[in-house]
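Presented below is the structure to which this report refers.
And now, chain A:
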Amino acid sequence: MLTYFKNIWIGFYSALVGMKITWKHIFAKKVTIQYPDERFPLPSNARNRLQLMPARCTGCTLCVAACPVNCITLETVRVVPDDPHQELYENGTPRKMWVTRYEMDFAKCCFCGLCVAACPSDAIHHTTDFEYSSLDRSHLYYKFQTLTPEQAEEKKRLFAEFKAREAREKEAKAQAAKPDAPRPEAEV
Partner candidate 1 sequence: MTAQEIFEKLRTEAGDAVIECVVQPSYDPFIRIAPQAVFDICHSLRDDELLAFDYLMSLSATDLGDDLGVVYHLYSTKWKHKLVVKTQVPKDNPVVPSVERIWRSADWHEREAFDLLGVRFDGHHNLIRILLPYDWEGHPLRKDYRTPETYHGMKV
Partner candidate 2 sequence: MGLLNKLDDPYEGGGIVLGKVEELLNWGRSKSDWYLHFGLACCAIEFMAMNASHFDFMRFGTIPRTSPRQADFIMITGTVTFKMADRIKILYEQMAEPKYVISVGSCSNSGGPYWEHGYHVLKGIDQIIPVDVYIPGCPPRPEAFEEGMILLQKKISRQAIFNKRKRLGTE
């Protein structure tokens, strides 16, 4: 009989203890960050949307190799020596590869950061921007190249011409034992 009343009392008392705790919390300071109006400062290394600096990208395809998801599409064309449109990287060295196509599908990306770690020229990096949700999936497909499609076509054509010429020269060399055609790096 005693335990019966004791049990009732314990049950009632433990409920009161809980209610006391919740009562205190009603008046506690609220921790909510009201998102669109106030923001939590993101750390600078937060891994959100990727940003490519086309001026720095050398087209080495290391990021493509590192990506576990294969969400990067990269197409490059070698810069031919007689291209009228020569370009320098940020550090002053001449560009060796035209990046004719650099596309990223953020609907597939898993934001693991392996491409950033793999990039030798710091061309790709994570930004702290996460607000790019969209009403259409195709808006999550990002194209990063600086070249217009016509320019890209032009570069491809130039490279194909160069290749053909090189092949012709090689043939000629094989016939006439001429010295090698100067490699593009050797110029400038």
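How were these picked? Simply put, all candidates are chains of the complex that A comes from, given by their letters.
Assume a residue touches a chain if its C-beta (ideal position, glycine included) is under 8 Å from a C-beta of that chain, and two chains touch if they have at least 3 such contacts; residues count from 1.
It should be emphasised that the depicted structure is a prediction, and the values quoted were computed from it without experimental measurement.
*Asks:* What candidate from 1 or 2 touches chain A in the complex under consideration?
*Replies:* Every other option belongs but stays apart; chain A touches 2.
*Asks:* Okay, in this complex, where on chain A does candidate 2 touch?
*Replies:* Checking each residue of chain A against candidate 2 gives 30-36, 39-40, 48-49, 68-70, 105-111, 130-137, 139-140.
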